[in-house]
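Please see the structure below; I have some questions.
Omission of a single protein chain aside, the complex is shown with its protein chains in their original locations.
Chain IDs A and B follow the sequence of writing; residue 1 opens each chain.
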Amino acid sequence: MSEEKTYVEDINRTIYDVVDDDSDAFKLEQGLTEDIVRQISEEKKDPEWMRDFRLNCLKLYNRSQHPNWGPSIEGLDMNVIYTYVRPNTKMQHTWDEVPEDIKNTFERLGIPQAERTSLAGVGAQYDSELVYHNMQKEVEEQGVVYCDFESALKGEYADLIHEKFMTLLPPTDHRYNALHGAVWSGGSFVYVPKGVKVSVPLQSYFRLNAKGAGQFEHTLIIVEEDADLHFIEGCSAPKYNVANLHSGCVELFVGRNARLRYSTIESWSKNMYNLNSKRALVEEGGRMEWVSGSFGSHVSYLYPSTILKGDNSTMEYTGIAFAGAGQDLDTGMKVVHLGKNTSSVVNTKSISKNGGINTTRTSVQVMPQAKGARSVVSCESLMLDSESKSDTIPVMDIRTDDADVGHEATIGSISDEAVFYMMSRGMSEEDARALIVSGFADNVSRELPMEYAAEMNNLIRLEMKGTIG
Amino acid sequence: MSKELLNIKDLCVRIEEKEILKGLDLSIGEGETHVIMGPNGAGKSTLGNTLMGKEEYQVTSGEITFMGENLLDLATDERAKKGLFMTFQNPIEVPGVRLSEFTRSACEAVGNKMSLWNFKKAAQEQMKFLGMDPSYLDRELNLGFSGGEKKKAEIFQLLMLKPRLAILDETDSGLDVDAVRIVSEGVRAYQEQVGGSLLIITHSTKILESLKVDRVHVLVDGKVVAEGDESLVAEINENGFEKYMKA
Partner (left out) sequence: MTAETIKINSLVPPTWNRLKVNDVTVDMPGELTSGTFSKELDTAEADAADWNIETGCGEGLSVFLEKNGTKPVLVKNDGDKLISIRKTCEGNTADVLCFEAHDGETVNILTDISSDDSVQGACVLRILIKAGRDAKVNLAQVIRPGKELAVINDIGTSADEKAQINIIQVFTDGSDIYSGCRTDLKGREASAENRVGLVRTDGQTLDMNYVMKHLAPKTKAEIAVSGALSRNASKTFRGTIDFVRGCAESDGAESENMLLLDDTVVNKTVPLILCTEENVAGSHGATIGRPAEDMLFYMMSRGISREKAVRILERAALEAAANHIEDEEARDYVLGIIAERYSYD
């Protein structure tokens, strides 16, 4: 235990920034053509329907436009992004068989330690492919499936996947769903059978190593009736001076009276364009919980959305975004209330410093049939200086009288009084400000398992260093 | 007189354009307890905030030395590390930061390091001593605390941080009889256990009843206009400040 603790306390950005040599990796050409999509499909030995799906998505992508709102993605040229980079290894189920350089990267990130101490299963994706996958025997014996997406497409639940794949996030929704549909690779499939409660979290870790590459993993989770799962996702990449792109899709199906918690700590490097889509569909009495910490990336578009379809279904979203120099983070959430007596509770926080830009974009829709819907949204922004920018853009669209909707947004700065109070007890100004910011972020860290909360607090401390003077 | 700890000479302080302290002199020895009394607006709280180095309090002239060292060049946290402590009249609420977490960071900052286990033990003892539920340790700093709980939480930090000189800024104001008793017991424990010095700023006398006081200073319009021993407290209690204000 003491060893893991040391790891957590000693964390610093350098562990994310170590670059592995990717010269042995298999890369497809840059850019996006029908040939490349066909090659990816062949490489991955897709079933026929998937190959056709990909080609269809490519057509949609070529016809689509970048949205007319949100941060600029001028620095992203799809013609120079590698859409597919396969590391030079097969997927392993024991840690020892993972190649040395890749293993070192994940060990620096603490993945195997975390697995040993607090996780039921781990998947680790390196560039476009999963390189490691393992799950505790007891969990497997309960009928839980947690595997890489390619195996899943050929496994027991192949038909189920065919039925569900990109139905929550249709490629027609927007340009980056279409792109994802054309070139997706890697990711995880999780199936939790009826009544099974997985007591410890499953985790996926995504690492994008290759320079100028894109990562397009697909995550599909089905939590059947009365089942329970906590899934954790971590992301990082080393810093390059060229653009990298992450455009994953996460589709979550939460069954009757089931519960799914989806936690993300994202610390992509600051050359990353993170255009990610996540959506959950919740059946009667089901519960979706999102916990989201966004620290990295150059530009982010990220709005986990929830469709409360079943009566009495509920959603809770807890998120924080921290934007520093050169970062333009457009984050938030969307929820649609369809079922009766559905409820959503949203708590977002954003911190802007050193010229960083935060936009908190939310939407709450309550449809006429959603009698008895309740929604509470709270958005808090903290500005650490006057070079930065913080915008809050909420929309509420309410179409029934039988709804109770509340919304609160505040913007503010660290009070000099609070800093003085802490300094009067012996803390340096830097520590006092860091502690206040950690306190501000407490809503998220409280929701995370201890190891992750500690990692998040370290990320904050790291970000807060040198913000004075 | 015991060895000198704090020495203030001819101190003038202003906030924005307004002069508040107008040539104040004060000297406190190690282990001594001094009381500053005075009517509202005399500059009592200005003195405390100036000693802690609050930004908007501009020292226009005069000196402050602490253990022979010039205090005025030091930032607030450096003053705390030297052994100064002030209880706030209105302790700041800090969301998300727990009382225990904060106090432990402060203890470490002022060089009062202990293991987590020892810290917890000590913290719980002090909470018990102050009649506070130990669950307050896990509550967010001062958030939703009643007036009395806030003051007790300040005394709790005093006992945990063990400073050389504690400035109590109107710690007894707005408290009921029981809370005053507990706070003054806490202050006495500090006198006895830590042996530190005290500068008690107050305009009432309730808190002083059970404390040993070495010297009383009467502050009116930014200056010390009278000094004396403990008996001065009783006198002011009886006659108020009128006679000094006319002077």
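One rule holds for everything that comes next: a contact is a pair of C-beta atoms (placed from the backbone, for glycine too) under 8 Å apart; a residue touches a chain by one contact, two chains touch by 3 or more.
Computed from a predicted model, the values in this text were never measured in an experiment.
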Contact set of the excluded chain (shown chains only): A
Hidden partner chain, touching residue among A:Gly75, A:Gly326 or A:Gly412: A:Gly412
Contact partner of the left-out chain, one of A:Glu97, A:Asp402 or A:Glu417: A:Asp402
Absent chain, residues of chain A that touch it: 67-69, 334, 359, 361, 363, 365, 368, 371, 381, 383-386, 388-413
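Methods note: only the chains that are shown with their structure count from here on.
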Cα-centroid distance, chain A relative to chain B, in whole angstrom: 49
Sites on chain B touched by chain A in the complex: 52, 54-55, 75-77, 79-81, 84-86, 88, 91-92, 94-97, 102, 105-106, 109-110, 140-141, 157, 161
Partner chain B, residues of chain A touching it in the complex: 415-418, 420-429, 431-432, 435-436, 438-443
